[in-house]
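Note that one protein chain of the assembly has been removed; the remaining protein chains are unaltered in position.
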Amino acid sequence: VAVSGPGRCDEGLAALAEEVGRRLAEAGCVVLTGGRGGVMAAASRGARRAGGTAVGILPGEDARASPPNEDLELAIYTGMGQARNAVLALSAGALIAIGGGWGTLSEVALARKHGRRVVLLASWTLRRPGGEAPSDVEVAQSAAEAVALALADPAMAPPR
Amino acid sequence: VAVSGPGRCDEGLAALAEEVGRRLAEAGCVVLTGGRGGVMAAASRGARRAGGTAVGILPGEDARASPPNEDLELAIYTGMGQARNAVLALSAGALIAIGGGWGTLSEVALARKHGRRVVLLASWTLRRPGGEAPSDVEVAQSAAEAVALALADPAMAPPR
Amino acid sequence: VAVSGPGRCDEGLAALAEEVGRRLAEAGCVVLTGGRGGVMAAASRGARRAGGTAVGILPGEDARASPPNEDLELAIYTGMGQARNAVLALSAGALIAIGGGWGTLSEVALARKHGRRVVLLASWTLRRPGGEAPSDVEVAQSAAEAVALALADPAMAPPR
Partner (left out) sequence: VAVSGPGRCDEGLAALAEEVGRRLAEAGCVVLTGGRGGVMAAASRGARRAGGTAVGILPGEDARASPPNEDLELAIYTGMGQARNAVLALSAGALIAIGGGWGTLSEVALARKHGRRVVLLASWTLRRPGGEAPSDVEVAQSAAEAVALALADPAMAPPR
C-alpha cells in the first residue's frame, strides 16, 4: 500500500500519516511512499516503529539530490522528478492520499488511471465536470477507516 | 501550450477542443497533446486546419502500440505509459485541461507541481482539504477565454 | 532520425555531426537530438542551416535546468534525466551515434533493445561475450555513409 502526501505538513497531518503507517504495518503491508519529508516521513516512521517495512521511491538521482527520510529500509532513486509519482501509483495495489498538495493529487489521478484503489483522507475534494463526485475513489474520516478501505476487497469500479 | 483531455469524448467536448486548438494556432503556438484520440485529436485537428503545428507525446513505444492521431506533425514516443503525462506537463508553459478524465487530472496536478499555468475548461472542480478552491489554477467558461488565460502574462502564484 | 552524441566534443566530431544533420535535413528528415551542446548542437545546426527541423528532447524540467541549443524548433522537457535517452531512442526510426560517451552508448543500446536501426560513426566498438561484433548495428566511415545506412531499407535483424 502506498501513502501519498506533501513533503511538508503540520502536526495534525503528520499524526494522521503516522497512524496510517502504523496500521498498515500491523496489517502486514509494506508501506511505499515518495521517501521524502512531511507526510511521507511520518508514514514511514509509523510503519517502522510498528516493526514494519517502509520503502521510498525518490525523485532524485541519489541521496544528495533527494535526501531520504531516516525510516526507510530501501530507497529507490528514479532520477525522474515527479514522473516518479507514476511509479509510486503503480507499485501499490492501493493508495492512501493525505493532505492537499499537487504532487499528491497527481498520484491520486495516476493511481485511478491505472485502476488502483484510492482512499482520500483530509485531502482534495473532487467533482467531475457535471458536478458529481467520482464514484471510484473512497473518502475516509479517520486513519483507521482509510486503512480499512485500502485493504478492503479490491473489486472496484474500473477507471473512467 | 499543451491541451489535455480524455482519449474519448462527446461532440460538445470535441468542438471545444478543436476551437482551442485553432485559437492557439492562430496565436502562433505549437499545440502539444498526448497524441491520441478524443480531445487530443480534436485539438490537433483544430491546430492543423488553422495552419499551425500539432505535436503529440505518446504513451507507447511506437505507432502500433500508440496510434497517433492523423493531424500530428511530429510524434514523440515515450514508451512510459502515463508517466508521459509528466513530459507533457513540463514541455509547455501553460496547460488547458478539457473534460474530466483521470489522466487529464494528473496532467493538471503535474503542471501545477512544476509551476506551469493551468486553465480548466469544462473540467474537474477542485477543492483543497479546507474547502477553498486552489488559487493557482484558472477556470474558463469558453474556448476563447481559456486561450486568453493560457496566454496571459505568466506571472502566476508559485505551486503550493 | 535521431542523432546521439556527447554534450561536449572536439571540432572534428562537431564537423561530422553538423554534416550528418545537414544531410538528414536534405533528405527531408526531422533531426531529433538530446537538445544540448556538443554533438547535439552541431547536428541541430546542420539541420537548421539546411532548412530542416531540429527537435530536442531535454533531460531537465525547463530551459533553466537544461539550456536548449539555439537551433531547435521545438524543445521537449522531460524532467527525467538520462531516462530521456529512452524517449530519444524510441521516437526515431533510426539512430546515428557519434562519439564515445556513456549517454551515447545508452541510447545505442536502448534503440537496439527496441529494434530501431543503429549506425555508429566514430563511436564505440562493441563485442559480445563470445567476441563477435553484434550483427544488428551498422558501422559507418563517413557522415554520408551514416545517413545512407540510417535511411536504408528498415528490414533489419530484430534485437537480440
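Letters A, B and C name the chains as they come in the text, with residue numbers starting at 1 for each one.
The rule we apply is simple: a residue touches a chain if its C-beta (ideal position, glycine included) is under 8 Å from a C-beta of that chain, and two chains touch if they have at least 3 such contacts.
All values derive from a computational prediction rather than experimental measurement.
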| item | value |
| --- | --- |
| Of A:Val3, A:Ala25, A:Ala42 or A:Met80, the one touching the omitted chain in the full complex | A:Met80 |
| Residue among B:Gly7, B:Gly37 or B:Gly81 that touches the chain left out of view | B:Gly81 |
| Sites on subunit C contacted by the missing partner chain, in the whole complex | 80-83, 85-87, 99-106, 108-110, 112-114, 122-131, 159-160 |
| Interface residues of subunit B (partner: the chain not displayed) | 61, 78-83 |
| Touching residues on subunit A - with respect to the absent chain | 30, 55, 57, 61-62, 74-80, 86-87, 90-91, 114 |
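As a working rule, only the chains that are shown with their structure count from here on.
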| item | value |
| --- | --- |
| Subunit A and subunit C, separation of their C-alpha mean positions in angstrom | 39 |
| Interchain centroid distance [CA atoms averaged], subunit A/subunit B, Å | 26 |
| Shared interface positions of subunit A, touching two or more other chains | 80-83 |
